[in-house]
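One structure is given below, represented as structure tokens, and several questions about it will come after.
What you see is the complex with one protein chain gone and the rest in place.
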Amino acid sequence: MNRPDPRLLLGATCLAGPIALALLSLAWTPFAVNGLDIAHRLLPPDAAHPFGTDGFGRDLLSRSMAGLRATIATALAATGLGAAIGIPLGITIAASHERRSAPLRRLADLVFAFPPVLTAAMLAALWGGSAAGAVVAIGAFDVPVFARIAAAAALPVLAQDFIAASRLAGRGPLGVLWWHILPNIAAPLIVQASLQAGIAVLAEAGLTYLGFGLPPPAPSLGGMLKDYQSALGAAPWLVLIPGALVTLLVLGCNLLGDGLRDRLAR
Amino acid sequence: MNAVLTLRGITARRGGHDILRGIDLDIAPAETLGLIGASGAGKSTLARIVLGLDRPDGGQRHLAAAGVQAVFQDPQGSLDPTHSIARIVAEPLATRRVRRPERARRTLAALEAVGLPATLATQRPGSLSGGQRQRVAIARALIADPALLVADEPVSALDVSVQAQVLNLLRDARRERGLSMLFISHDLAAIRHLCQRVAVLHDGRIVECAPAETLFATPRHDATKALLTGRPLPADAALGR
């Protein structure tokens, strides 16, 4: 009965490697991330450079590690931003009177109607391409997603007598939210957060590819795909490896989300 | 003596309907007032207003002393499934910033007072029976020494064998602590057993309010008569045929 869901295991396995590499890059990379070495340019993977080198002789493993770090950090920050604004917003919508929350609902719909690419393009036009711009653009897209899930999950919880009992015990609105509502709606939110993290990885890669994210030379997986696409014929590993890492992260997040959904649903 | 609760001209509208049309009610110290009425008469709306959970659309509510607590009908929904029993019972103390050792001591005392073993303290509501859950709810309601307890159908979801235990607990609370109580139920036998006075809510108004014995012996209002005669005394009918 207690056998872990194979999707949970597989998802965790998919994520474990990339996350370990990203964390390791904080302390150590085999070569300098932006260290040029023209003599060893476009080397295919071998013992010294397991992922090969790029057109400037930069070690692709080191760049991938740093790129993973940037992509994962952006995805987590964007998902966190979306959750931090979306969840309280959703609970507020659920708790307030239909008529009073209508403007909030419309606003959420409006934000939802903007694709993140458009938001990011607008922000890039204002501030220039930046990691913060990508975080805000993806986070803004996540806000209504979390708001909807939180509102739908909070509605039945708010009607429970233990919410009334907690108010009688002297808890204010924030106390009730923190102690009673959040723990009771955590399951669907955790599931959604892992799915949104997967979407954010893909969105970050996409935005950077389009030039709206982290500016070069700092590596990110999307930026690497953009930089190396012209070398696809000559050095296919330069595109395949960052592409595979993006796939691994997205797949891991989705498997984890699906597994958690069944495990937490009960 | 001064009333613990005073309601004057309470009105409430919900969804375009007048649910309460001017309620005047007093509850004296250590008095248990029963509230009866057909389904949809507005009993639960009135309970939420007395508790201060909802605002009335008109009229005044005055509590003489601080502290009103509640015991609800559904013992499953009134306990947060993610919290331990100890945490649930201690919540009114936690918000009053009572220090931890003191909180733990009073929590165990409160559990003991409702006849629950201390071993339950670390468990979650899901592993308790309906009767045990309702006792936890009573322990939580009494731990902060409220002046008034609102019990909204506290026994109707429980087994007969457990109903009597809960009614005994509520009776003890009134006698030992001088607790005032608003006891709402459609179980006339429970009302009759526990309440000194009974108010009849009909069509948004209190149509009759009298000492329990008087009300059950000589109901005056038609709504009261309908409620009381709705059920023939089954025991008599069964034993007599």
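Read from first to last, the chains carry the letters A and B; within each, the first residue is number 1.
The rule is short, and it goes like this: a residue touches a chain if its C-beta (ideal position, glycine included) is under 8 Å from a C-beta of that chain, and two chains touch if they have at least 3 such contacts.
Criterion: contacts and distances are computed from a predicted model.
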The complex lacks one chain in this depiction; which UniProt name from "Ferredoxin", "Peptide/nickel transport system ATP-binding protein", "Alpha-D-ribose 1-methylphosphonate 5-phosphate C-P lyase" or "Acyl carrier protein" does that chain carry? "Peptide/nickel transport system ATP-binding protein"
Which displayed chains the unshown chain touches: B
Per the touch definition above, residue among B:R48, B:R87, B:R124 or B:R171 touching the missing chain: B:R171
Of the residues B:R192, B:R205 or B:H221, which one touches the chain left out of the display? B:R192
Could you tell which one of B:E102, B:D145 or B:D159 touches the chain left off the display? B:D159
Residue numbers in chain B that touch the chain omitted from display: 38-40, 129-130, 156, 159-165, 167-168, 171, 186-190, 192-194, 212-213, 226-227, 230-232, 234-235, 237-241
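In this section, only the chains that are shown with their structure count from here on.
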Separation of mean Cα positions, chain B and chain A [Å, integer]: 49
Of all residues in chain B, those that touch chain A in their complex: 48, 51-53, 68-70, 72-74, 77-83, 88, 91-92, 94-96, 137, 140, 144
Going by the contact rule at the top, pick out the chain A residues touching chain B in the complex. 160-162, 164-171, 175, 179-180, 183-184
